[in-house]
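Note that one protein chain is taken out, while the other chains of the complex remain in position.
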Amino acid sequence: MAGTNRVAHHTDETRKALVNRLRRIEGQVRGIARMVEEDVYCDDVLNQITSVEAALNGTRKQLLEAHIRSCVVEQIQDGKLGVVDELMKTIGRMVP
Amino acid sequence: MAGTNRVAHHTDETRKALVNRLRRIEGQVRGIARMVEEDVYCDDVLNQITSVEAALNGTRKQLLEAHIRSCVVEQIQDGKLGVVDELMKTIGRMVP
Amino acid sequence: MAGTNRVAHHTDETRKALVNRLRRIEGQVRGIARMVEEDVYCDDVLNQITSVEAALNGTRKQLLEAHIRSCVVEQIQDGKLGVVDELMKTIGRMVP
Partner (left out) sequence: MAGTNRVAHHTDETRKALVNRLRRIEGQVRGIARMVEEDVYCDDVLNQITSVEAALNGTRKQLLEAHIRSCVVEQIQDGKLGVVDELMKTIGRMVP
């Protein structure tokens, strides 16, 4: 599996910001399950799912930026261009 | 707010399927927060976020379909065309 | 093929607006090919492609709305619920 021997090197601040965003998203998803259980009107549930997707997209962009600015730049500077192949695969999955 | 006086009319089967999918997604988001805390390599975290978004998209489509096949069709048949305005707003937020 | 025996029933105004938007988009795509031929910097070309996609998305939503407000509503009112199956397939391709 890609990344097996490697770790991320986030600053404490970045890591904390990412974890907080993800915990908030987790709570939102739990709330949506409850909305469905309580038969909340579909339009309202659909819009709430769309909000969660926007929040996930924001988190994903923040993480991608942290990744490019640290790991990718460093590895390119070290001449390890394999990181670009990986980056292209990852972006390829993110971009429609 | 749209939908205030209205409720969804899912079959028990649809409601249960939706809630199960959302609970699984909630667990996946919790897992991603843990991955970030444990400094898992960014590419792996990014791909996991992309998977969760795909799962949310699937859930959203299932819910939209249930909504159109029940609420929207019924209201159109009852001559309540306001449901189409709502539907267009909801789809407008879902479709890029 | 779906839609073989059927035609769209746009008002002249809607048809004209859609055709004008599509002609403008055609011109933009032609401009992007020229940018690539003239080695315009990639970021500028990428942003131009993103603009064209946004324009296509807008056109697609306008057409979907015209379709739902006329064909879909009429067929549901006539009890021809097969139109909902078609609509779900079409939306399924549009929505990520």
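Order as written gives the chain letters A, B and C; numbering starts at 1 within each chain.
We take it that contacts are C-beta pairs under 8 Å (C-beta built on N, C-alpha and C of every residue); 3 or more make two chains touch, one makes a residue touch a chain.
Note that the structure is predicted; figures quoted are calculated from it, not measured.
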Message: So there's a chain missing from this view; which of the remaining chains does it actually touch?
response: A, C
- request: Determine and list the chain A residues touching the chain excluded from the picture.
  value: 53, 57, 60-61, 64-65, 68-69, 73, 76-77, 81, 84, 87-88, 91-92, 94-96
Statement: Residue list for chain C contacting the dropped chain reads 1-4, 6-10, 15, 18-19, 22-23, 25-26, 29-30, 32-33, 36-37, 39-47, 49-50, 52-53, 56-57, 59-60, 63-64, 66-67, 71, 86-87, 89-90, 93-94, 96
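The definition used in the following text is that only the chains that are shown with their structure count from here on.
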Separation of chain A from chain C, taking each centre as the mean of its C-alpha atoms, in whole Å: 30
- prompt: How big is the gap, in whole Å, between where the Cα atoms of chain A centre and where those of chain B centre?
  reply: 18
Message: Can you list every residue of chain B that touches 2 or more other chains, as numbers and ranges?
response: 53, 57, 60, 64, 87, 94, 96
